[in-house]
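Note that this complex is displayed minus one protein chain, with the remaining chains in position.
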Amino acid sequence: MLGSGIIKGLLETARNFFGSFRQPERLVTIEYPEQQRTVPENNRSFPFLVFDRNDPVKGLRCVSCKICEKECPPQCIYIETEKDSRGKPIKHPKVFDIDISVCMSCQICVEVCPFDSIKMDQTYELSQFSRYDALILHKIDLAKSNEYYHQIKPTEAGLVDEQLAAEREAQIAKAKAAAAIKVAPATASPTPKPPSPAPPAKTEVPA
Amino acid sequence: MESLELIRDRILSALPQAQLEIVPNGSANNPASLRVDAAHALAVAQFLRDDPALRLDYASNVTGIDCPDVVKPEKVKITREYQGQSIEVEETVQTKIPGYFEVVYHLYSMALKHGPLVLRQRTGNRSDQIEVASLTPIYRGAEFQEREVYDLFGVRFQGHRDLRRLLMWEGFQDFPMRKDYVEPDDYEYEPTPHNEVLDKTRRHYPPEVNHG
Partner (left out) sequence: MVDFASANEPVVSPLEMPTGFHFTPSSEGTVGEGLLEVSMGPQHPSTHGVFRMDLVLDGETVVRLKPVFGYLHRNHEKIAETITYLASIPYTDRLDYFCSLTNNWAYVLAVEKLAGITPPERAEYIRVIAAELTRLQNHACMMGFLTQDLGAMGTPLMYAFREREKILDLVEALTGARMMCNYFRFGGCRTDLPAGWLEQTRQVVAHFPHFLDEFESLLITNEILMARTQGVGVLPRELAINASATGPVLRGSGVDYDLRKVDHYGIYDRFEFRVPLGDHGDCYDRFMIRLLEMRESIKILNAALKDVPEGPVMDPKIKIRNFKPKSGEAYGRIEGPKGELGFYLISDGSTNPYRYRIRPPSLINLTALEDMCIGQKIADVVVILGSIDIVLGEVDR
């Protein structure tokens, strides 16, 4: 019948309109600035750097190995290594910039990071008035605490903490074993050497 | 599908003048390909499409490959006259192996649901002999893809009815997919390396505003 399509369509619209008063699942939109959407845990926007011990400068897990800089597909990460007074590089970034106007939120930096120091944030209200300056995040803007990481991604952060703790224990055990091996021949040999001090842990373990 | 050697022999028995060569594939579980000379490419393609056992009626993928010229240094001993004496001198001679473009066709059969047969055509060099035969008279589906190869690699297809640039604009001079393509200076592209963006920022804003 001519016009039946229009009637059918209007009936459907009416069903949705009146139904939305009774069934909340028919309301598919939210009033955005007033209501915020809860994002799933996996949601990602832009990277941030995790720090421990409430110290956003010294506590950064980043050792400035520059793997993420190399692997970043759009080349939006820029790192300079910190140097000590004698000019020797130390395991800490002096400059760590991420240009989030270029960043495409692909999470590859997170995947390739061997130190679990760079993670994805979930903030999404990031509009700025200037195109260049405000969209380059520096080290201090990027540093966020491990507690914040736990807050946004509890499951993932728990796993990362477990893994880091296990690595640390393994390292301590390794250091102990190395010490035991060094001590054992010293006691067995007929001419005892002066006992060597326990070797320090190989690398500075992030607490 | 029958083996590539068998296909080659059958093509040769049908088209004795065709020059065919089987190109092995370094990756073991992927098929080798068949290279055909440009003069007989169209006839070979027609054979492949119309042969009842093959019926490769579907050209899935057409693409180009750029293999640039390779310069190989070689040490050669040469006798030279030096102050009345002849001395043997070792000299490095640069031998140039000319590069070429290849056009690769992945042919499948929709009727018999087999494939692929990888067909290749090679140009003589990278400068003046850059012509291969277009297979568009046999496979309409190659039309845009051959145009794309012409656009990005600069390979000319003989017998293509509408050989224009596809993705770049008319009047663009270069061929961007060639390995030796140099992009112009005034060209803003993404990904932009980070320090270039920083430089731009510094030019754009006075240093006291910029805390980087």
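Letters A and B mark the chains in the order given here, with residues in each chain numbered from 1 onward.
In this text, contacts are C-beta pairs under 8 Å (C-beta built on N, C-alpha and C of every residue); 3 or more make two chains touch, one makes a residue touch a chain.
Because the structure is a prediction, the values reported are computed rather than measured.
Peer 1: If the hidden chain were put back, which of A:V63, A:M120 or A:L164 would touch it?
Peer 2: Spelled out, the listed residue whose C-beta touches the missing chain is A:M120.
Peer 1: Using the document's definition of touch, tell me which of A:T13, A:Q128 or A:Q151 contacts the absent chain.
Peer 2: Of the listed residues, the one touching the omitted chain is A:T13.
Peer 1: In the whole complex, what residues of chain B lie against the chain that is missing from view?
Peer 2: Counting only chain B, the missing chain is touched by 25-30, 57-61, 63, 65-66, 104, 106, 110, 113, 116, 118, 139-145, 152, 165-171, 176-177, 181, 189-191.
Peer 1: If you put the missing chain back, which residues of chain A would it touch?
Peer 2: 2, 5, 8-9, 12-13, 28, 39-44, 67, 71-73, 104-108, 111-112, 120, 155
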